[in-house]
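Coming up: chain A.
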Amino acid sequence: MRVSVEAVDQVFLHLKQWLLSFLVGHVPDWVVQVASSLLNIGTVLGVFLTLFALISVLERKILGRMQNRYGPNRVGPCGLFQPVADGIKMLIKEDIVPDRADKVVHFLAPILIAAAAILALGVIPYGRNMTPFVIDGGILFFFAVGSTTELAVFMAGWGSNNKFSLLGAMRAIAQMISYELPLIITVLPVVMVVGSLNPDKIVFAQKYYYFGFLPHWFVLTPWGATAFILFFVSGLVESNRTPFDVPEGESEIVAGHMTEYSGFKYATFFMAEYLGMFAVSGLAVTLFLGGWHAPLPWLRFIPSFVWFFAKLSVLLFVFIWIRGTLPRIRVDQMMNLAWKFMLPMAFTCLVSAAVWYYNGRRVAGWLWSFAIIAVVYVILSLFLDTRRKFAPRTYRFAE
Partner candidate 1 sequence: MTLSILLVVSAALFSIGLLAALSRRHAIFILIGIEMMLAAANINFIAFWRFVPAPALPTGVMVVIFAIAIAAAEAAVGLAMVIAVYRHFRTTDVDQLNQLKG
Partner candidate 2 sequence: MNTAAFALIAIFTITFALAAATNPRLMHAALSFAVMYIGIAAFFFLLGAEFVGLVQVFVYVGAVAVLIVFTILLTRRDVGERHEFKWGGVAVAIAVFVGLVWAILKTTSIAVAPPVAKALTVKQVGEALMVSYVWPLLCVGVLLTAALIGALILVMEDKPS
């Protein structure tokens, strides 16, 4: 029985090795390595583009249900072929480029954003031994690639030769830069406790179970829960999702840096936003939710990649749920949140994780780390009293 569980878990790996075995004796070694990398890349692209298509229709259906209406339900069974219809529509639209736009920059911007999002998907462990590219500094690679998104957004805004685009791009970059700091600093406690930047090792460190049934995930520690919430909110901002979608809010800035893009290039921006969402959710699952490990020890017969995608789906549902619930935040409120609240809380998580770790994970460590976070949170809430103080209400009647 154990052998078949292992075989199901590693089925994709065995499939890839069987496909490569056709090449092994006949071609030089580096061709086999290139072929192996190409198979990895092809699989990641195939899986995530399908997931993108699925999520784009599921999001509309879930938002529809939250708003007490049906989502798209005409095309295909329960509307699940809607992405095909959307894709055909996007492909046959005319590709309009403004006359005085900078052609090269205007063309390259959506490609660069999509490339950055896809590159970031390459270091996340999707299952046991199923990381596409094992890099020693995997988390640093993820953030390095994510930070090139800002340049691409700027290229989109400037290359359109449009004041709205430029303004939208500046606001988008300001938002992304401000929230990159909490994003990275909330990852630091996990890296510090595990002692490595390798996502495989981080997942490996979460494989134990307390008392035989509680999983050793970092989200179940005081600093881990806070860091997870902060990381999740920063991930919301980095992917320009509501409530932080000031860069693409239609009532504010037309479509921000994407104003002058039509047809397939707009679809590429859309795809890059969703792929960024997947990448951030995947990293959150890896760092805080135990990666591909099962939550209870007797559920380990379910394959590892099923657990990973189940957790990823839960996080994506929370993304969509938040979109359907919260209104858009103003730009200055967003900046205040980033610099005055999230940054100090992120540093507190770091200190709290250090206290937890160096107390040898005894009860005293847990209580002290929880106390540090609670005290700093209360102090910040008292200091950052951002409610407007209203004057007493006066009434004026027509004379």
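Behind the choice of candidates: all candidates are chains of the complex that A comes from, given by their letters.
Note that a contact is a pair of C-beta atoms (placed from the backbone, for glycine too) under 8 Å apart; a residue touches a chain by one contact, two chains touch by 3 or more; residues count from 1.
Here the structure is a predicted model, which is why all the values come from computation and not from measurement.
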item	value
Options 1 or 2 - which one, within this complex, touches chain A	2
Candidate 2-facing residues of chain A, complex	30, 102, 104-105, 135-137, 140-141, 143-145, 147-148, 150-151, 154-155, 158, 166, 170, 173, 177, 195-198
